[in-house]
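Only a single protein chain was left out; the remaining protein chains are all shown in position.
Let's look at chain A:
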Amino acid sequence: MTATVSSNNNAALADQYWTTGDEIHDTKANHDLPIDKIWTDRQFTSRLVNPANRRKMTVIIVGTGLAGGAAAATLGEAGYRVENFCYQDSPRRAHSIAAQGGINAAKNYKNDGDSVYRLFYDTVKGGDYRSRETNVYRLAAVSANIIDQCVAQGVPFAREYGGLLDNRSFGGVQVQRTFYARGQTGQQLLIGAYQALERQVHAGTVHMHTRHEMVELIVADGRARGIVTRDMVTGKIEEWFGDAVVLATGGYGNVFFLSTNAMGCNVTASWRAHRKGAYFGNPCYTQIHPTCIPVHGENQSKLTLMSESLRNDGRIWVPKRAEDCEKDPRDIPEEDRDYYLERIYPSFGNLVPRDIASRQAKYRCDEGRGVGPKVREIDSDGTEHMRARGVYLDFSEAIQRMGKDAVEKKYGNLFDMYQRITDENPYEVPMRIYPAVHYTMGGLWVDYDLQSTIPGLFVCGEANFSDHGANRLGASALMQGLADGYWVLPNTITDYLADAPKFGPVDEKHPAAVEARQGVESRINKLLTINGTRTVDSIHKELGHIMWEYCGMERNEAGLIKAIGLIRNLRNEFWTNVKVTGVNEELNQTLERAGRLADFLELGELMCIDALHRRESCGGHFRAESQTEEGEALRHDDQFQYVAAWEWTGEGHKPTLHKEPLVYKSIQVKQRSYK
């Protein structure tokens, strides 16, 4: 086996880049109980708020995606006063709308041996044993309720001729438990949550604030009591106060500039909370999705995901010989094709988990067997290369087997989308795909109640770290968003709110509010007066290159150290040479992007430090120093079976690492193998 980690080395690095603090633990779940009793126990022991008191309490919810929208609607129905914020012009446009493939639930409608335990098991295993067992079990347990709820709301899931719901399977699992709505599952689920939300807006329980960006958190007397927002139309800076604050602000994949995320996705809300004391869990855990449309050129603004469901029928291959790569794929005979996933992983084939499929595609292209247009790349030694970054996802066999009509019925809209973007017809020529940044498993640290290390600050959905470990299986983010929003948060937040009548009053005169507001104003002022020569996007692209090159699919120590230096220089460049046009008191998109980039520039460094300290390969995080003789990811459970929860200690100071040991009582930890 490969050499184990040299702890001396890590100690030397630690001296330079971080300090280690006390362990951290989740104190809300009763670990002495059997796993299937913990959630009911927590619901029972959580204190309640009586209906007459609820309308006197205000809950601030930032985000209107599946997590935030569902939470706002549910708390509104329960009778709380909810102030709900999003940066788009309508809550219906939150990034959740873009999810394509489907949502998992342990319904066992296919009678293929599925159960809550199996969904739990698959999810913990898929996350490479770096998620919290109690949280994941709860997620699996409430999953079935989600489907019932959505169907009752009118979400038009795919149905069979008998009128019952249809299911399909997704990467990394062997049962059919994925519910879907053509290739638009996220859209349909979000519309369901949005409609429930608008019903509450109509009822007067939820107050919706669109085009409002949260730019600061207010922590008064040790509790999260409010937020500061910028009205994106008028530039007005406002404070909002409440009894608790919920962040459901999604992921931070846009730190890479190019990703499958929507253009506005950002880390600002989480990062501002981090700077106020919320620990950041596993920031370096990024999921790279294997089936995206490859980059076409330098002015590209985002990458488009092709649903993973395509791997159910499409076969992935590259030419066996590099010389064949420029040929028309239809002219390459069967025996000259390398169906590499089927070859290396015969039992899972094209359905191996995302990290494995992604890495194998990268290797094939690194070997010079990539297909499609060549793009310019600068290697870590500074040399330039032209490389083709694409592999084929081929439906010709599926078309022969099922007929073109059946393929069209199943995947038609995805094929149209592909054709529109690439100008190639995937019914005739195989699609070209390549991995891209997709989802962030890291996020603010939360306990079983979804409460962060700041009392009264709760975090839901992709914005928290808890359920997916080092790698997220397909169709499980939607499940988590809705589980958190409809079921978990509304049940746990009451325990905290039961004390709310004892919290002191806060208003805009409270020193914490004054400080928060002044901080926002001076930051905006600074951005508008630098008046340098670099555009916001040019700096963001540069950050993205650094992150992708050194903290992307594969990392090593030297690269990460180099990246930290590069990011520090770039941050300095930003704060001295960025050009932000216009003024604050108007709709100013450059100012919006500059504010978000400023936070990405700090997050990027923490991601590299987190990646640096984790000298093991696990999930989507492949550490070159830690691999088996066959080149597969090698975990070190003896040293790294913990959540890394980072504490902010001030600008220019080393962050502090708090470890939350992960204890598996209900599941046996195994090395993952898909062979």
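To be clear about the criterion, contacts are C-beta pairs under 8 Å (C-beta built on N, C-alpha and C of every residue); 3 or more make two chains touch, one makes a residue touch a chain; residues count from 1.
Please note the rule applied: contacts and distances are computed from a predicted model.
UniProt lists the omitted chain of the complex under the protein name "Fumarate reductase iron-sulfur subunit" (options: "Branched-chain amino acid ABC transporter permease", "Cytochrome-c oxidase, cbb3-type subunit II", "Multiple sugar transport system substrate-binding protein" or "Fumarate reductase iron-sulfur subunit"). Contact with the omitted chain, checked across A:264, A:390, A:552 or A:620, is made by A:264. Summary of contacts with the chain left out: across A:10, A:195 or A:396, the touching residue is A:195.
Checked against the full complex, the candidates A:33, A:98 or A:399 give a single residue touching the omitted chain, namely A:98. Taking the complete complex into account, A:490 is the one of A:442, A:456, A:469 or A:490 that touches the chain left out. The residue touching the chain not shown here, chosen from A:81, A:138, A:182 or A:658, is A:182.
The omitted chain makes contact with chain A at the following residues, 70, 73-74, 77, 88-93, 95, 97-98, 107, 109, 145, 147-154, 156-157, 159-165, 181-182, 184, 186-188, 191, 194-196, 198-199, 201-202, 208, 210, 233, 262-264, 296-297, 299-302, 304, 417, 420-421, 423, 486-487, 490, 533, 535, 537-538, 579, 581-582, 586-587, 589-590.
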